[in-house]
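Only one protein chain is missing; all other protein chains are in place.
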Amino acid sequence: MDGDDVRRPQVTASDQSGSAEHAPAQYVQLIAPSGERRRHPDFEPFIADVDDAQLRSLYEDMVIVRRIDTEATALQRQGELALWPPLLGQEAAQVGSARTLEPRDFVFTSYRENAVAYCRGVPVVDLLRVWRGTAQSGWNPFAFGMATPQVIIGAQTLHATGYALGMQHDGSDAVAVAYFGDGATSEGDVSEALVFAASFAAPVVFFCQNNQWAISEPVRVQSKHQLVDRAAGFGMPGVQVDGNDVLAVTAVTREALDRARRGGGPTFIEAVTYRMGPHTTADDPTRYRDASEVAHWRERDPIARLDAYLRSTGTLDDAGVAEVAQRADVVAAELRAGCLAMPDPDAAALFSHVYSEPHTGIDRQRDHFQRYLAMFEGAQSSTDSVAGSKVSS
Amino acid sequence: MDGDDVRRPQVTASDQSGSAEHAPAQYVQLIAPSGERRRHPDFEPFIADVDDAQLRSLYEDMVIVRRIDTEATALQRQGELALWPPLLGQEAAQVGSARTLEPRDFVFTSYRENAVAYCRGVPVVDLLRVWRGTAQSGWNPFAFGMATPQVIIGAQTLHATGYALGMQHDGSDAVAVAYFGDGATSEGDVSEALVFAASFAAPVVFFCQNNQWAISEPVRVQSKHQLVDRAAGFGMPGVQVDGNDVLAVTAVTREALDRARRGGGPTFIEAVTYRMGPHTTADDPTRYRDASEVAHWRERDPIARLDAYLRSTGTLDDAGVAEVAQRADVVAAELRAGCLAMPDPDAAALFSHVYSEPHTGIDRQRDHFQRYLAMFEGAQSSTDSVAGSKVSS
Amino acid sequence: MTSARMTLGGAINAGLRKAMELDDRVIIMGEDVGKLGGVYRITEGLQDTFGERRVMDTPLAESAILGTAVGLAYAGYRPVCEIQFDGFIYPAFDQIVSQVARLHSRTAGAVKVPITIRVPFGGGIGAVEHHSDSPEAYFTHTSGLRVVSVSNPQDAYTVIQEAIASDDPVLYFEPKRRYHLKGNVELEPIKLYPAGARSMDSARVVSEGRDVTIVAYGGLVSVAAAAAEAAKADGVSIEVIDLRSLSPIDFDTVARSVTKTGRLVIAHEAAESGGLGAEIAAGITERCFYTLQHAPVRVTGFDIPFPAPKLEKHHIPDLDRILDGVDRALDRPNSLSGVGAQT
Partner (left out) sequence: MTSARMTLGGAINAGLRKAMELDDRVIIMGEDVGKLGGVYRITEGLQDTFGERRVMDTPLAESAILGTAVGLAYAGYRPVCEIQFDGFIYPAFDQIVSQVARLHSRTAGAVKVPITIRVPFGGGIGAVEHHSDSPEAYFTHTSGLRVVSVSNPQDAYTVIQEAIASDDPVLYFEPKRRYHLKGNVELEPIKLYPAGARSMDSARVVSEGRDVTIVAYGGLVSVAAAAAEAAKADGVSIEVIDLRSLSPIDFDTVARSVTKTGRLVIAHEAAESGGLGAEIAAGITERCFYTLQHAPVRVTGFDIPFPAPKLEKHHIPDLDRILDGVDRALDRPNSLSGVGAQT
């Protein structure tokens, strides 16, 4: 019923052409929007161990990351953050995939994967640093097995592929995971990453969140075809999953990780989901999309469906929901407090890490800048017009 | 029989993976290496009008372009050209496709498509200009509906796509054709061209000559999969053709052109062929490939097979072969004479076309350079040591 | 001759509209330029007027935007490509440097490349990484390109039209933090080469002065003008020049000024090393060696990747840093007083 109704990318005339036949990729859904459990013979084994307690824990994470998202959006509205890219609607895709990873795996994401970072153990305040503008990275990538957000669309897919080559060279069974959007699939870098990964059978999972939009452009601008079809063309397995179904996302990610660990090479996952909010807090999506579309997807909300399923199995009730909400509020409070307490960076930081070894050019500019700053010390009492005007600029 | 034996790219384990099924693209062959005619229900209609006279004319072009190639290689060995990129073995792919085009179509190629240029009507001497080093382009693109050779691998596929968009805007039924190699398929630009072409249903044909090698790298370095499979992933029809079968190449190109003219959008053609010679005259292929491989392909020679077929239909005999060879010798002689007579460019050309409108920076440098050159006029009689030494540098 | 008060961003929009009205071969392409009208709304309303064919929302791939623009140029079009932010021009670098810049030269003039590349550039808006770059020097070092920047609504309106009408490829750098700067714009038709001198070819003397010349462009022109204002109180007379054309540089105008003042300060946000300031300093030293009273002074961004938003105020030259540079040029007490020339 409504499970089949999840919006998938349009298929156009070019599909029907006789000379380019190809079987449609499979679409994996294990919990329908109604909360009803579906069976999928290929993927059932991968979630055989996922019991209701685990699902409840996934539910909790999804609620918390949504709460973080709401709080961060509020902080932005209140002027405490310069910008924020909401993940509203993509909680299942991010939590479902990230929670399947091992600590030794390494994740390379774009800017919207705050739930992934949360699942990797990144302290919530660290999520805000770049958006508050105090740093270009919120955390040390090696502390959490996760690179900090990549702004250049698609660039991180190559980094993930290279990291995977490193794991392969090391003889490790660790896997690299690249998160990217539907828009990113058009960038040359992403195609090149698929080429390299396939060529070297690199242990990397390409996790594409097709949230239907790249700022104001619907996915059909990028592709008339289903994005998952790219996979076969580049010589790797591809799977399309209901990205709002945390259980299905868990299953397909595990399958892909499993293949990569066993030396079976890369996998392309298309998680079909929806960006319920604006592109960022600077965006006004009413300019380019209909309320009806948003309403359509609201009925497929990833949290609501897990709520329904867990209630149907007796794992969750109103009291449980309230309890989780309360925990989420605690996290949100921590986030807010941390945000407001975040110190501004020191001007000295400007020159600190441009190079890792001494650099005469940097040394000279640092020295000149310090002399410049020194001019303003005690400027109040100075009669020098230049120094005296610093306040006015 | 041996038709099936034409080497196709290897298919690896990732194909067998359950989660990325896709039907193999079709492989079109109409004349087997033995010269035997094969029927292909889908493509027969596209060559219904190709009679033996036309095939003989294709044969003649193929012989001539090979003769040009041999002569140019000889000119390079004799020091008359700096470099030459032989097309030996790829005559059917190039002649078969280029001869199907209309004058109003526009072709964007790489550096190896000298046969395409010949078929577009480019005077043979013009083929040599860039290789002799007298110019960066051998001809005016608009005179022949063909851009001059592109050295940056893959870049021209975007130009073709953009040109096709222009034709679409114009309401013209002209088509753009991009020629590129197997190696080029790895470049981001080529994937981006496929994305744009599919997104806008641009009237462009992507003609990939998979000649098995990118300098020293076999095609399996680029892709474990068949290159034609890329097409479906990007949302366009793809067809794999025996690139050494001029009739089959004609058929698939016509089908693709036909689709494009009717508004059906882009097509990806993989012409499976072989680079029988070195990458360029500077290359020594014995360093990286076995003689047995070359021998294998020599049995699939595009001219030999057409020769066999035409003899089997009584269209060609020894006298005919000799006659064509003689015509080819005439072209070769013209090529050689034109090469030797080619004037060196004038130093003034340095500044002529950097901009199309006046430019103060260029004007100044041109002026200074002319003053500099003027110093050497009558230098012999000059006692100025600087000017006097010009001969020694 | 009508005139109107508009913002710098609005003036670009008006100029684009005018160019599209006058020549139906002008087409706009880029990410989010159509329905949304661009993230800065610079193309707002144009798709409504001119349709999806002429204002094209493209897939997300900058190399393809420029590469297909080259093909469109072959087909006789005049594409205006928007690069959404400065930091996203690099994926298109190959197509710009190896194709856009060279095609006319490569084909001995057979193929014209009237492509305009619009690039919002520079910092000052507190943006995350890759949204505040000043990449102009990469392009001014690239033969075959023209590079311009604008600092006020009038030039924005005029120069965008001139750039589009030019048969050469033009990089048009928009100081994004001045999009809201308001000014009066004369809406007269542009004078096209060779009919008259184009604004895009020449530097503009913003304010005359006797003691020091400040050369700036884009977002720093108004800071330089403010510096000139502030210095007056101090008895220092500054001539401010808005470069407008970054390549080629209008050395005549700058040299004329320096011949008068004998002192030169160059300000830009881009890194000092290899920035436009180096070329201006070198070129003016060549032309004015005997009139220069002090080495040209560069007041620029540091040789660091553009820093985090909370630090950008230190990185971008402001009024005080420019005035300190003026003091250096004038051999007045300044931040480097007493520092040996060679450190």
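A, B and C are the chain letters, set down in written order, and residue numbers restart from 1 in every chain.
The working rule: a residue touches a chain if its C-beta (ideal position, glycine included) is under 8 Å from a C-beta of that chain, and two chains touch if they have at least 3 such contacts.
Just so it is clear, the model here is predicted, and its values are computed rather than measured.
Among the displayed chains, contact with the absent chain in the complete complex occurs for A, B, C. Taking the complete complex into account, C:T140 is the one of C:N13, C:Q84, C:T140 or C:N334 that touches the chain left out.
The missing chain, though absent from the display, is touched by one residue of C:I42, C:A203 or C:A255; that residue is C:A255.
Residue in contact with the omitted chain (choice from C:E279, C:E312 or C:D327): C:E279. For subunit B, the residues touching the chain absent from view are 82-83, 111, 130-136, 151-153, 183-184, 186-189, 214-217, 221-223, 282-283, 287-288, 344-345, 347, 349-351, 354, 361-362, 364-365, 367-369, 371-372, 374-375, 384-387, 389-390, 392-393. Although one chain is not displayed, its contacts with subunit A can still be listed: residues 106, 108, 135-137, 140-142, 147-148, 152, 155, 157-167, 169-170, 176, 188-189, 192-193, 195-196, 199, 349, 352-362. For subunit C, the residues in touch with the chain missing from this view are 63, 87, 90-91, 93-94, 97-98, 101-102, 105-106, 129-130, 137-138, 140-144, 247-249, 251-252, 255, 259, 270-271, 273-279, 281-283, 285-290, 292, 294-298, 302-305, 341-342.
One rule holds for everything that comes next: only the chains that are shown with their structure count from here on.
One finds 35 Å separating the Cα centroids of subunit A and subunit C.
Look at where the CA atoms of subunit B average out and do the same for subunit C: the two points lie 40 Å apart.
Residue positions 58-59, 61, 63-64, 91 of subunit C each touch two or more of the other chains.
Among the residues of subunit A, those in touch with two or more other chains are 186-189, 221-223.
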